[in-house]
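The complex is shown incomplete by one protein chain, all other protein chains being positioned as in the whole.
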Amino acid sequence: MAKITMTVNGRQVSGQCDDRTLLVHFIRENLGLTGTHVGCDTSQCGACVVHMDGMSVKSCSTLAAQAAGSEITTIEGLAANGELHPVQAAFKANHGLQCGFCTPGMVMTAVDMIRRHGGQLDEATVRAELEGNICRCTGYHNIVKAILAAAVEMGGARVAAE
Amino acid sequence: MGVEGIGARVARKEDKRFLTGKGRYTDDMSVPGMKYAIFVRSPYAHAKIRSIDAAAARAMPGVIDVLDGKQLLADGIGNLICGWMIHSKDGSPMKMGAWRPLAHETVRYVGDAVAIVVADSIAEAKDAAEAVVVDYQELPVVTDATKALEPGQPQLHPEAPNNLIFDWQIGDPAATDKAIASAAHVTEITIHNNRLSPNPMEPRATLGIYDGGDDHYTCYTTSQNPHVARLVMSAFYNVAPENKLRVIAPDVGGGFGSKIYIYPEEIVCLWASKRTGVPVKWTSDRTEAFLTDAHGRDHLSTVKMAFDADNRIIGLKVDTTANLGAYMSLFSSAVPTYLYATLLSGQYDIPAIHANVRTVYTNTAPVDAYRGAGRPEATYLLERTMETAARELGVSPAELRRVNFIRSFPHQTPVIMNYDAGDYEASLDAAMQASDWNGFAARKAEAAKRGMKRGIGMSCYIEACGIAPSAAVGSLGAGVGLWESAEVRVNAVGTIEVLTGSHSHGQGHETTFAQLVADRFGVPIDSVNIVHGDTDKVQMGMGTYGSRSGAVGMSAVVKALDKVEAKAKKIAAHLMEADESDIVIENGELKVAGTDKTVPWFQMALAAYTAHNLPPGMEPGLKEGAFYDPANFTFPAGCYICEVEVDPETGVTKIIQFVAADDFGNIINPMIVEGQVHGGLAQGIGQALLEGVHYDPANGQLLTASYMDYAMPRADDLPSFTVSTSNTPCPNNPLGIKGCGEAGAIGSPPALINAITDAIGNNRLTMPATPQKVWAAAHAAN
Partner (left out) sequence: MYETHYHRASSIQDAVKLKQAAEEGKYLAGGMTLIPTMKQRLAAPTDLVDLRHVAEMRGIKVTGKTVRIGAATTHSEVASSAELAAVCPAICGLASHIGDPHVRHMGTIGGSIANNDPAADYPSAMLALDATIVTDRREIAAGDFFTGLFETALEDGELVTAITFEAPAKAAYQKFANPASRYAMAGVFVARRDNGDVRVAVTGAGSNGVFRHRDMEAALSSNWSPDALASVTVDASDLLSDIHADATYRANLVKVMAKRAVAAA
């Protein structure tokens, strides 16, 4: 057991956990932020994606101890002042989610993707960038559409999905 | 329709909580004193259990208890059941072997549960599970259904000699054989429908809570049908009487059939909660999901399709062997029979059909309904056969289908189904136009210049949704009725709650069911709440599967709304001193037609509850319930066209376009319907191109037990889809709905395989058409 301190969604938090505790379990169990999900054991589905120091990472393949001292943003930290983040709003407007389980990881991935690519985003790039996120409900069609729409909203993508 | 009524493209009410991380899935639930469960599972596909020694495990840090199958048996917990009785053609009932929630004598597949460890943390429970010593005596293994029927193979259940569960038939064998004998041409083909793992992204989970004070149980679970779970756990597993068992299926992260069934873990966690005195939560990891979630498909069939000299189908003979795995899951017997062989007429007028189906035990995970459930198997078989026949007969695949389409309705097929409405040519034309079918030759030539092999393929599917009516399915062996219930509660201030026995796990019921109310009363959907998934809140219901929520669940809502409307009109008429037949409801007001007299909706509702001024003899309040039992199945149909390019050097198939033209009857929310089609297409394309469960035939080990080896469709495996509908309303339900949840998964696999085989010029290709298989087929002689 060790005491871990990090900043989560702008607030400094501490918690006791085993060194073997994964970041996702620290977030879910210690902090009660259950929006970050676990969908696989082999680091492939991306339901657990959060941002660590501004970059998307898989919280199921990161120890809480590794994240000590870092700034973490989870899905719960994205909407500001009750307003959906443009990516969240685009997912809703474009029906980019069905069961909602992969959605937090998808949204966090999309925010990171738009941060890195900005105006360079097109459909092929979005599909390639989603390699680490699996959705079983949507066939990705509306997720891709939502991300492209959000990229336009946030500052310009060149090609729309349809 | 209004902006929020029937037919409107309304954004989903439920999205905000999912988008902000506020969804509440079973694994998110936490209650005071809760402990964690890990199941000890068999590492062998077939073995006798000599002994289980949990003494060391019980002594480990954090361990509350370790419980096994003998204790479960001693406490009177029953066997898992199969809820649909099928009789073999010799009249004998299906041969069901015992499925214990925790095996105590024999394990029959890798992952079979033998004990539960309850501990303070998951890590400690895992540590202890490794310390449980199970002494197994290994037995020989069989994983292939055809082989399992052969003499001398390992026997799974003493009740089922030669591993044969039933040998069932449908249709007219003599008429079919006669048609084949007299045919101008007979197309023969062997069809393999690959075994799949459903893979909802939320793994199964359950939280069992026993309250000793009231002798009451609560079960949170990842279920598509919580009431059925409660019924089965009470009536068959003896967990608790129904009035002492509350089942809650909160937000559920996808199901696709795999969460219909009541699995051992739910039962065992409830029982373990009573035994240990603590709430017990279990969450599957993905490997456990691959090992123990019911799989889908796994058919091997031979087909003979007979044509006359005018290319009309005169007979169809099918022989199918279906692998049901180690135990009979809840609806496993219905899938390869009444959900499969009854659809073998497809969209075609076929005078004689005969299908024979054998179901078989093997040392593999149980197989049950997965998105489409029987109908994808029928469609794949028929549409691959039609494509093959068109190639053999030298006619275009579209023309062969046109010649054989059913064109008048109702149409009675030789395999039970009575199709009520449809226009198959409309979908075919729409799909051919959308895909520019006629321009394909030029595109193929252009691709050839780049060294790529381009192909195009189609599939004309029909399916049956809203399985019904209850009396009919009962006569065919179903253990339950297949109606649905609804209750509409108008609150005193006019807001409305709709309680439904349907369950949403991605389908968007909280929006579409509210649209029905908005449409009827002109109230905003934000004033309507949909309540589902809790047996303490909702009257009995049958849940969501088989694309039944629209056709059956919404019809029940409509019936309840009819009753609410009638009473509301009576109250309004009384308040306005008018005749109730003159009352109309518009924009949230009750009006006397042709006058300026109105009563706002909320005022009428308030009057119902103050009861100060109601018509003489009227009961106070405004709450109505209804049960709806459909008169027939519904029959969605459509045409899918897929165009691919195959890289002959690597065998990689790239989908250039995928066009879906569907007939779903009337549509409540086109945005949600399109989303359902997209998702279904992805699963069908996944089956055709990527997915397949593989067991090692030598030892029954699952070789595809994680995403490292089971290829899930990802965004870059798929194109954007071109979807459209041309709809003929269903005449058999009040909304004219047919259902849309499974069509994509049903219609797409044959379109894709027909396209690839067209591209490579070799018809011999099995699903999944992996690059290696396509490469080999492209370089082999046809």
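In order of appearance the chains are A and B, and numbering begins at 1 in each one.
We adopt the following convention: a residue touches a chain if its C-beta (ideal position, glycine included) is under 8 Å from a C-beta of that chain, and two chains touch if they have at least 3 such contacts.
Note that the structure is predicted; figures quoted are calculated from it, not measured.
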Shown chains that the omitted chain touches within the full complex: A, B
Candidate in contact with the missing chain, chosen from A:8, A:27, A:49 or A:150: A:49
Which residue of B:62, B:140 or B:771 touches the chain not shown here: B:771
Residue in contact with the excluded chain [from B:128, B:712 or B:767]: B:712
Residue among A:31, A:63 or A:84 that touches the chain left out of view: A:63
Residue ranges of subunit A at the interface with the undisplayed chain: 2, 18-20, 22, 41-44, 46, 49, 52, 55-58, 60-63, 65-66, 68, 109, 112-113, 116, 129, 131-133
Residues from subunit B at the interface with the omitted partner, ascending: 123, 126-127, 130, 649-651, 690, 694, 703-704, 707-712, 717, 770-772, 775-776
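Basically, only the chains that are shown with their structure count from here on.
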Chain centre separation (subunit A, subunit B; CA means) in Å: 29
Complex contact set, residues of subunit B against subunit A: 11-12, 14-25, 27-28, 30, 123, 199-203, 251-254, 256, 283, 285-287, 505-508, 671-672, 674-675, 678-683, 706-708, 712-716, 718, 720-721, 744
Residue ranges of subunit A in contact with subunit B within the complex: 18, 20, 28, 32-42, 44-45, 47, 74-76, 78-79, 84, 88, 91-93, 95, 97-104, 107, 123-124, 126-128, 130-131, 133-145, 161-162
